[in-house]
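A protein chain is absent from this complex, but the other protein chains hold their places.
Labels run A, B and C following the written order; every chain starts at residue 1.
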Amino acid sequence: MIVVLKPNVGTEREEQLIGWFKSLGLGVHVSEGQFQTVLGLIGDTSKVDSDLVASLDIVDSVKRVTETFKCANRKFHPEDTIVEVGNVKVGGGNFCMIAGPCSVESEEQIVGIAKAVKAAGANMLRGGAFKPRTSPYDFQGLKAEGIELLKIARQETGLPIVTEIMNASDLPLFEDVDVLQVGARNTQNFDLLKELGHTGKPILLKRGIAGTLKELLMSAEYIMSSGNENVILCERGIRSYSDYMRNTLDLSAVPMLHELTHLPVVVDPSHATGMARMVPPMALAATACGCDGLLIEVHNDPPHALCDGAQSIRPEEFAKLAGKVMAVREASK
Amino acid sequence: MIVVLKPNVGTEREEQLIGWFKSLGLGVHVSEGQFQTVLGLIGDTSKVDSDLVASLDIVDSVKRVTETFKCANRKFHPEDTIVEVGNVKVGGGNFCMIAGPCSVESEEQIVGIAKAVKAAGANMLRGGAFKPRTSPYDFQGLKAEGIELLKIARQETGLPIVTEIMNASDLPLFEDVDVLQVGARNTQNFDLLKELGHTGKPILLKRGIAGTLKELLMSAEYIMSSGNENVILCERGIRSYSDYMRNTLDLSAVPMLHELTHLPVVVDPSHATGMARMVPPMALAATACGCDGLLIEVHNDPPHALCDGAQSIRPEEFAKLAGKVMAVREASK
Amino acid sequence: MIVVLKPNVGTEREEQLIGWFKSLGLGVHVSEGQFQTVLGLIGDTSKVDSDLVASLDIVDSVKRVTETFKCANRKFHPEDTIVEVGNVKVGGGNFCMIAGPCSVESEEQIVGIAKAVKAAGANMLRGGAFKPRTSPYDFQGLKAEGIELLKIARQETGLPIVTEIMNASDLPLFEDVDVLQVGARNTQNFDLLKELGHTGKPILLKRGIAGTLKELLMSAEYIMSSGNENVILCERGIRSYSDYMRNTLDLSAVPMLHELTHLPVVVDPSHATGMARMVPPMALAATACGCDGLLIEVHNDPPHALCDGAQSIRPEEFAKLAGKVMAVREASK
Partner (left out) sequence: MIVVLKPNVGTEREEQLIGWFKSLGLGVHVSEGQFQTVLGLIGDTSKVDSDLVASLDIVDSVKRVTETFKCANRKFHPEDTIVEVGNVKVGGGNFCMIAGPCSVESEEQIVGIAKAVKAAGANMLRGGAFKPRTSPYDFQGLKAEGIELLKIARQETGLPIVTEIMNASDLPLFEDVDVLQVGARNTQNFDLLKELGHTGKPILLKRGIAGTLKELLMSAEYIMSSGNENVILCERGIRSYSDYMRNTLDLSAVPMLHELTHLPVVVDPSHATGMARMVPPMALAATACGCDGLLIEVHNDPPHALCDGAQSIRPEEFAKLAGKVMAVREASK
């Protein structure tokens, strides 16, 4: 950690501060600049509260040299992580297509869509059973029953299933689910993350509604430091002042996350845009900048979907899109 | 709900859409404009997914006439709600001063601070027992023990206690807590909100890290529609691109929330700014624009605080600030 | 325009308001809802200040039915505009590759880069002569001399030249420039836009630093309504709280702008990311979602560039990228 002192601090106060750092077991390297003195702290600074140091009246600013995320950091794990879901591999050059409806509504619906997306090239099935909704008056999902229907669809198609968990106390219901999704509103629900760290299950972790990349990686760190390294990161759009679109899909996060971490990165263009007709171009763009997979809402009857029909494409559109995705992936290599 | 159609839609498709709205039990008022047709939907539109309607290819845009929050809406409850915490009243012209450390650290610390802030004019004590921290490697709070120490401090001073709950499964530990705080990272943890709605306890609900006012009110709605009307809203700064400051304190939210809702609104200048020296001016500003109370971090030894010492003021600074707050409140009436 | 009244306004005040709208020459359509009354204004509402109406104490909210941009609106001009620059066409299915250094530095530099990017497939040359810099102490460009050097490079290669204008009083210097660029800091410099509208020259108009799409289109409207329809829009990243990246490239703006307007849309991945190594993936992503061209910084010696070397790629990297761009364009069709 580097600590820049204000000008004209005076030797006595400077020495007090240095003494305090030394009492924390740190080495201190003093460098006198033209106007200001800079302290370099050497040793394990992960326990030093950099905000506190920055707030001291003799301190101008503080900079951490080493990131606070360790398990997720590519510096310490240069090789790509490959998360295995049944016989589907995610990351390390493997591409996954996760498709399905926003909400599971009935056996007929989920099995029908599962078959259609499988035929079109999807290798995992998504579907919401527990639904986080901004309004308490909106449909909240079929819950346990929805998970049972997903299992039936898996049996019919062989596709591994991905579904959102909102509450650690529901974990027993998810025992037979292949990938547990953490939604954008729970990215910093640290108690939930810790519990998921104690399962060995693949976790699909969405970026927070206004989350930074560092926050996303620190949330992955909660899961990984609790013992579970099977984390797939998901960019799903961030909140901005942009008009005409629900969220701003931040695709530059894809190559940047690939630099910062060894974890796979998938993209959800459906939630990012909130509009079915924007899904194909943004899915292709995500593919072109190197994502490890896509999460796409597909519904056989969007106008009658119980939830988020607005952003669902039809199976035949998905089939067409899947073909283009593969072509763009090839072209951008 | 108002639905604006695109130009030149054609009578047939327009009639199909009108027929669909009627099949949902709604009345439809058709108004032909110069270029575009506008449909006014009459009846209970709360079940209509406005995003879905907006996504139809013949629809230009959609506008809800009535807000989706009901219990929290001042239109339906014009009188200010007063939340009673022991014999402290919040809202309706009553001002509360909630002060205390970020984290409870020891009996000596919390009792000492409690006595000091009481002497300075605080009428509630805050202190964190369960701490949501971005990093899994940071201090996570004394948990159950912290709550016990808060109760001792209450016994010594008579101040009601406010502390954060992160997980509905911890509710039994909070049975004897006066006000349950929901932090910014849990503002949309809907399962937690529903559970808190089943307690009768006062809830201090913080605005999300990048939350809109509507989202805050919808989260209050989760608690209220589950049966608990004792909700205190809290502005605590929102994320922006502003440099030099952790968050951007959005004080215009105070008069705007007072217009939209009958619930009391308090302000937390400590988390908003993240810097002790910014707390006094922002606390005074919050008071001047009409908030119903303040939530202020006070610590007897900020440089050695285990958490967020950077934003804590000392008891003697709090005492001085409390005096000015009262004067500004008087002056701005 | 649609005006939603507050509940229980009273007939007298409602009639006053209706009378006022009628006095402005508008027709008024009254629709009584369950709780609230809605007024539909018919006629030319472009002169009505919707903010003022919204601020009246009996008004709940206001919604415009028709956008305030006319010349740029696809509703009134369904066909794609093709902007012709010499024999290069932009828009309507034609793809342009605009490449060159951030700043023109010397004849040798600009001619060398021009030849290299032409060989690699660029069909226009960019280079800054007048440079807007955040700091007055940074290099401000070669100005008139830079434009002369660009003309030499054009003579040597045949590539049309694109360069930024900051001030209408400099217009005489730009008489022989092919495309005039308006930078993100001048997107709402309305006096400049009006002057550019009086030239017949192609204008490359960048989105503002935190500009909405509507603002971008209204700025295009300034140019177009002054008589110049040759406007090329440019997405270049918007300001957000995202860490690790200078701006957030908003690629969903590409398909959305194509819906809203008939003007061509190009993307600048260099300024958006500020990092050379992020330019190739983001250029490919922009291509995959359908942009009409790219604006890419290329420098033969980035570490010694006088300006923004950090975001410049080398000619050989550009050549490689250009090949992939063409392949992705084909694959995403």
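Methods note: contacts are C-beta pairs under 8 Å (C-beta built on N, C-alpha and C of every residue); 3 or more make two chains touch, one makes a residue touch a chain.
Since the model is a prediction, treat every value here as computed from it, not as a measurement.
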item: Chains on display which the left-out chain touches in the complete complex; value: A, B, C
item: Hidden partner chain, touching residue among B:Val62, B:Val104, B:Ala286 or B:Ala305; value: B:Ala286
item: Absent-chain contact - pick from B:Val88, B:Ile238 or B:Ile313; value: B:Ile238
item: Omitted-chain contact residue, chosen from C:Pro78, C:Pro136 or C:Pro172; value: C:Pro136
item: Given B:Leu204, B:Leu249, B:Ala305 or B:Ala322, the one touching the chain that is not displayed; value: B:Leu249
item: Residues of chain A (touch criterion as defined above) contacting the omitted chain; value: 2, 4, 6-7, 29, 31, 33-36, 38, 40, 42-44, 60-61, 63, 65-66, 75, 239-241
item: Residues belonging to chain C that touch the chain removed from view; value: 20, 46-47, 49, 51-52, 54-57, 68, 132-137, 166-169, 185-186, 188-191, 194, 208-210, 215, 218, 221-222, 225-226, 239, 274-277, 302-303, 305, 307-311
item: Touching residues on chain B - with respect to the absent chain; value: 210, 212-214, 238, 240-245, 248-256, 260, 272-273, 277-278, 281-282, 284-290, 324, 327-328, 330-332
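Here, only the chains that are shown with their structure count from here on.
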item: Most centrally placed chain - per-chain CA mean versus overall CA mean; value: A
item: Interchain centroid distance [CA atoms averaged], chain A/chain C, Å; value: 31
item: Chain A and chain B: spacing of chain centres that average the CA atoms, whole Å; value: 26
item: Numbers and ranges of chain A residues touching at least 2 other chains; value: 210, 277
